[in-house]
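One protein chain omitted, others in place.
Right, subunit A next:
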Amino acid sequence: MAQSSDVSSVESVYFPIYSFLLYYSPCCCCSLPRPLSGIPSIKDAVWEFLLGCYDPDSTFDERTKLKNLRRYVCTVILDCSNHKLTFEMGIREQYAAWKEECKTMVPVVGSGTRSLWLLFLKMGNQLMNLLLKIKVSSSKTLLKTRGSSPMDALLASDRGFSAGLDVARTDRHLSFYEDGGNQSNLWDVLAIYTWLNLDIGYVQGVNDIRSPVIILFEDEADAFWCFERAMRRLRENIRATATSMGVQTQLGVLSQVIKTVDPRPDQHLEDLDGVEYLFAIRMSMVVFRREFSFLDTLYLWELMWAMEYNPNMFATYEELEDRNNNNNDTADDPKLLKRFGKFERKYVNSGKNERHSNTIAVFVVASVLQTKNKRLLKEAKGLDDVVQILGDIAGNLDGKKAYKEALKIHEKFLKEANRQ
């Protein structure tokens, strides 16, 4: 069944969404910021659909309403950050007022707001807790020394203040970030995300993911929601404990894939004490931002998202019970099945309902390693050589080629896996 390695079949999934948006969605004509001029301006809207920001069956009106509500939630959070909220104002009263307003917006929006509402409540709780904590330790001084707002204080709790430093050193080569306003957008989106995901917190590398999103979206709140959805795919990778990082699971799968497809390099890497493929960690953590050029990375991301597209994503993210996990019924209906991305379709078709960890990214990493196979086998006499050989590839790989190769590896992997 070699036909699935054909990229045109990927595009058959990808382009209907494009054309759909071109014809039916008047909201997508927003102009692109300069650094990406030349790229179709519907990119931001396509991303929102690919990442499950909206129900694929929603109307333009429904999306607008949801968008407004989301923007409102972001505004509230940023208001806190920007000091419009002070202890003297009485945060409880202020919060109650926000809640009322949010509540009145909810019924208007209809479906897809449960999670937003829960998020709003969660945010409120965290806000209260943090402010109370700060109050208890009577540290207005904490605010002064560690940052200018509760949000800054929260981020500063990251040992070593790496968050602030990293914002300043994200994609500095792009003229886009010479504008301080754009950098502060980067900071805001980071702050909101960290605020709402305390279990994960700030992890170095997420800036690399966030930066293209900030460039693509004019509205900060829209950028946040798109980023939030993109991070859903990466959350498990960046989750860390004292002894392990989530990404190691993906690296384990990578090792499996390489072993199955061609045992030679795997054996070689094992002999060199490849420490569980940790040398490939950067590719997984920042999803190829450092290995490919900026535009090639976006190309790869979009292809991966399109291939892994699941029309139920929105329902799952928004915790809509009735629409959740109905992949089983889908498997029998070819019409519904067609709505899935090509890669995802295979898993739905085989009736596997659980989230599979061999995402297409793993196969792209495998394909990158494969391009270096010869050098690795011939020249690598130690783990240092491996890291060096892979370090050399920074920024000069061909996205399209890597992707085609990844699909071939996937085919081969499935074939071999079925044989065993």
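Methods note: contacts are C-beta pairs under 8 Å (C-beta built on N, C-alpha and C of every residue); 3 or more make two chains touch, one makes a residue touch a chain; residues count from 1.
Definition applied: contacts and distances are computed from a predicted model.
Novice: Could you check which of "Vacuolar sorting protein", "Ras-related protein RABA1f", "Autophagy protein 5" or "3' exoribonuclease family, domain 1-domain-containing protein" matches the UniProt name for the chain that's left out?
Specialist: When "Vacuolar sorting protein", "Ras-related protein RABA1f", "Autophagy protein 5" or "3' exoribonuclease family, domain 1-domain-containing protein" are compared with UniProt, the left-out chain turns out to be "Ras-related protein RABA1f".
Novice: Of the residues A:207, A:260, A:297 or A:312, I need the one that contacts the missing chain.
Specialist: Answer from the full complex: A:207 touches the omitted chain.
Novice: For a quick check of understanding: of A:69, A:190 or A:245, which residue touches the chain that isn't displayed?
Specialist: Only one listed residue reaches the unshown chain, and that is A:245.
Novice: Mind listing the subunit A residues that contact the chain we can't see here?
Specialist: Those residues of subunit A that touch the unshown chain are 158-162, 165-166, 169-173, 201, 203-205, 207-208, 238, 240-245, 248, 275, 278-279, 281-282, 285-286, 290, 381-382, 384, 387-388, 391.
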